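A protein chain is absent from this complex, but the other protein chains hold their places.
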Amino acid sequence: MNFDLTEDRRMLSDTLTRYLADRYAIGDRSRTAYAAPFHDPDRWTELAELGMAGALVPETAGGFGGTGFDIAVLFEALGRALCPEPFLGTLLASRLMLAADADQAQLISGARRFAVGLAEIDAPYDIGHIASTARRTGDGYCLTGRKTAVYGGQAADEFLLVALLDGAPAVFRADAAAVTVVGYGMIDGGGAAEVLMEDSPATLLLDNATAAITGAVTAGRLALCAEAVGAMDAAYAILLDYLKTRKQFGVVIGSFQALQHRTVDLLMEIEQARSITIAAAAALDGPDAALKSAMAKTLIGRAARLVAEETIQIHGGIAMTWDYAASHYAKRLIMLDHQLGDTDHCLDEVMQSYTA
Amino acid sequence: MNFDLTEDRRMLSDTLTRYLADRYAIGDRSRTAYAAPFHDPDRWTELAELGMAGALVPETAGGFGGTGFDIAVLFEALGRALCPEPFLGTLLASRLMLAADADQAQLISGARRFAVGLAEIDAPYDIGHIASTARRTGDGYCLTGRKTAVYGGQAADEFLLVALLDGAPAVFRADAAAVTVVGYGMIDGGGAAEVLMEDSPATLLLDNATAAITGAVTAGRLALCAEAVGAMDAAYAILLDYLKTRKQFGVVIGSFQALQHRTVDLLMEIEQARSITIAAAAALDGPDAALKSAMAKTLIGRAARLVAEETIQIHGGIAMTWDYAASHYAKRLIMLDHQLGDTDHCLDEVMQSYTA
Amino acid sequence: MDLTFTDHERAFQTEVRDFLATNLPAHITAAVRAGVELPREIYQEWHELLGRKGWLGATWPREYGGPGWTPVERYIFDVECSRANAPRVVAFGPHMLGPVIIEFGNDRQKAEILPRILSGEDWWAQGYSEPGAGSDLASLRTRADRDGDHYILNGQKTWTTLGQHANRIFCLVRTTQGGKPQEGISFVLADIDTPGIEVRPIRLIEGGHEVNEVFFDNVRVPVDNLVGEENKGWTIAKFLLTHERTNIAGVGISMQALDELKALARRMRRKGRPLIEDPLFAARIARVETDLEAMKITNLRMLFRAQKQGHPGPETSILKIKGTLVNQELRDLARRALGPLAAPFPGSVGETNLMFGPENSETNAATYFNNRKTSIFGGSNEIQRNILTKTMLGL
Partner (left out) sequence: MDLTFTDHERAFQTEVRDFLATNLPAHITAAVRAGVELPREIYQEWHELLGRKGWLGATWPREYGGPGWTPVERYIFDVECSRANAPRVVAFGPHMLGPVIIEFGNDRQKAEILPRILSGEDWWAQGYSEPGAGSDLASLRTRADRDGDHYILNGQKTWTTLGQHANRIFCLVRTTQGGKPQEGISFVLADIDTPGIEVRPIRLIEGGHEVNEVFFDNVRVPVDNLVGEENKGWTIAKFLLTHERTNIAGVGISMQALDELKALARRMRRKGRPLIEDPLFAARIARVETDLEAMKITNLRMLFRAQKQGHPGPETSILKIKGTLVNQELRDLARRALGPLAAPFPGSVGETNLMFGPENSETNAATYFNNRKTSIFGGSNEIQRNILTKTMLGL
């Protein structure tokens, strides 16, 4: 048993943290996160050069990481800085390409940005009710349908798109030019897109892809949980500082016992969130991966909402303002519950294990 | 709009409250509530003579009450005193007899004690899956099955029993001697019984009785909610008194803000519980009766648990002891969730209204 | 016990409904339904509409141009307006300054100020909170130093809601330094265009401009603009903080939000069926609906007491807390119902015919974040719990 990071991962974390502190201080971050293209292409390239995309990819596929703890360490640092760069889409793409044994050199180098179209309006969190379809053509396939909430899609060069082929989910590759991309910024910063496929040409990456897609979602959930832990730590530090400095009625507000006990409750939930994320990271690539990541995401959906709402409430008005960093952490913590399965959806997956 | 009690109901409440204060002070109450027959037959007769059974019965049926507010006022007073007398079974029986236009003179006078067998082990809260059956005989019916949690059954003279007749729930009357009664005391005081029917002779009170049974359960839920409000008020008064007198670290514990705010939260939930009970009382006998009583019971299931657990926790060890009244209030508040549909079951009924 | 309204009250309810059905323009209700920030013109149109009908000064006695409503009538009016998707009345003139002038103003002030509120000519802003004095109002530092017939105002106010639209402002200022915090405070009026006053926007969490900072730099205000006695402003502040609010729980708004939530949950789909059939989501709706149902009665009980005793009881604090919790839970569920479609930052989607969710849902997340304010402003829920600790618990 060892809860220390390996030397390699500590270095990865330190490097990324230093870079983000330098380039993504909160004011810079918000300018980038809320103006098209909702990330910074130059910085994305720099991050790839620092090895951050490669850290998500196993050595067997040309990267230098890709385990649950690599993913967790990287996303925790991203979360602490609220970094809007499209790492989530990159991770999802990498896992699908890994399942297909596809070359990931351009993903690792950052030369090409990938995004994954999974969700649909009527099937936001599960792949059991996808409506997009693929049709065979002479030399390939054509896709029809609409993919929603394609993270990083507003700035992607290439899409991996899930559509039904002979009734089963399959994954296709399509150039950005081959589909209609409606990009937008997200309320918590960063960008996404709706992707419209109207008999759009594509190549097959993977058929009968249910297991591969579940694997990608599992890794994505772990990443979001780790990101939440980083963001919760940062929000909590801001709150703690405020409790020690802000005065009301002649004393620091941290001296009020009602606030103290509520703050302790946040601490407990953050520690529980950290623990369940460790459990999910350790389980990734094992037989319990999906269940543990569902457990992690449902717990974190609860914890992150509590931390976000209580951070605002205990602060008072100041945390309701754009210019105060805690407000941005609160937004991210709330909105990541909407990604890849919310707290109820993931709880339901845990429940399903009782009757499976 | 008027939230004052009518003069009649105020008198009813005052009379009952005075009687209970005199005869059911907490020590006396616990002796009666925990020793067979788990109520006091003499006091039951006195209460009937004071008109308390009749207050549950409409004038058209020979009583002098029977509205939602009559039921609420009476059970609230019973709840404040944790009275173990079998009023719940009496109310359920009266509603069924009312639906059947049966004579209630003996119920009103207290001469005969009635109890109702609705629930079964595999159908504790709903009548949709009852397994007990009735069989026609020459001059009547014979019943077979087991009825569980028959409140007041340990001391009943006569049972109203629900069994399937031609596949539909019907209500039958059976003398206590015609069935096997396994009486017991309840952990929160008072008594109940399991009733075993082994081809036991009975007479038909009501066939196709689903609506009548639902009506009886609706009234019973209202009664339990009102009882909970009374018990919460009493528990809360004990807690407030303790907060003002108990010292720790040299000050009264009521001076700790964390406890103050949690106590305020209890106050809010009790007021909400009172309100929803008023809503259910007003709706009884109207088209929304079942829905409003389900709303009331689900809210009170939540509120009563919170009040019970927090009352113990804020008190500390003293409220864990048998000799301190708050412990008995806590038990009643927890266990009444187990009667006639718990908080989840009643919530589910509210949910069903969305798709009905 | 009788939970029904009187015949008279029911007739009044019908009158309000009919008035709204006939007079409230569709472009206003559309804007309210869409959940976006309303422009000044819409508020102005609504105020003038009510002003003409004599319903703007809802709490004012008839002699000052109010409708002379009972607490129950005011409640009915509030609920019906919410149900009809009318905008809120911007409270600062009609519901705050108006009653203050009626209670504390002199005859000249009454004659000058009250009609201009009812006509919509004046839009008042509130100058209460300061950066260092949020819930702790008594520690305010904006000072008004006497200079002949004028006060010279210096300092800063904040959280001035819709102050960008106002032409006048009422302020709590410190006219005497030293002494107890509550002493030496005065209640003073000013025109926003007085030299030295600057209104700067505060951008809120969801990106909107709803509140402002107001800076005072040697602002000269006539002494005549003092309301009530000098140094006795705390009395007015307390009057305003405890001023009767018949619908502090926002029952109508929450009823409307619940209806919209149910409609949304019927349209959104999860796992091949409508979201409202998802047991966990339906349970969330049922829980908050039950709370709201109880809160309606709690509200009516408060009205009954207010009507009977002439003043509401401390349950107003309960209603403030519960009202915000219920409202915030409803906003949470509406956001949650949209799933990933809640993500777009309003305005960040370019020209497109694409719907990102059911009609009017594109502001759901922003509304959720914005409404976190309700448990903070007007005396935070923590302050309300402190009040209840004193008044109801006696601790």
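In order of appearance the chains are A, B and C, and numbering begins at 1 in each one.
Convention: a residue touches a chain if its C-beta (ideal position, glycine included) is under 8 Å from a C-beta of that chain, and two chains touch if they have at least 3 such contacts.
Computed from a prediction, not measured in an experiment: that's the story for all the values here.
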Full-assembly contacts of the left-out chain, visible side only, are chains A, B, C
The one of B:Met186, B:Ala212, B:Ala228 or B:Val307 in touch with the missing chain is B:Met186
Residues of subunit C touching the missing chain are 279-280, 283
Subunit B residues touching the chain left out here are 34, 36, 38, 119, 121-126, 128-129, 148-149, 182-188, 192, 194, 196, 247-250, 256, 258-259, 305, 309, 312-313, 316-317, 319-323, 327, 330-331, 334-335, 337-339, 342, 344-345, 347-348
Touch rule applied to subunit A and the missing chain gives residues 1-6, 69, 240, 243-244, 254-255, 257, 260-261, 263-265, 267-268, 271-273, 275-276, 278-279, 281-282, 292, 295, 298-299, 347-348, 350-351, 354-355
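The working rule: only the chains that are shown with their structure count from here on.
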In terms of CA centroids, furthest away from subunit A sits chain B
Between subunit B and subunit C, the Cα-mean centres are separated in Å by 42
Between the Cα centroids of subunit A and subunit B the separation in whole angstrom comes to 51
Here the gap between subunit A and subunit C, centre to centre from mean Cα coordinates and rounded to Å, is 37
So subunit B residues touching two or more other chains come to 257, 260-261
Touching at least 2 other chains, the residues of subunit C are 382, 385
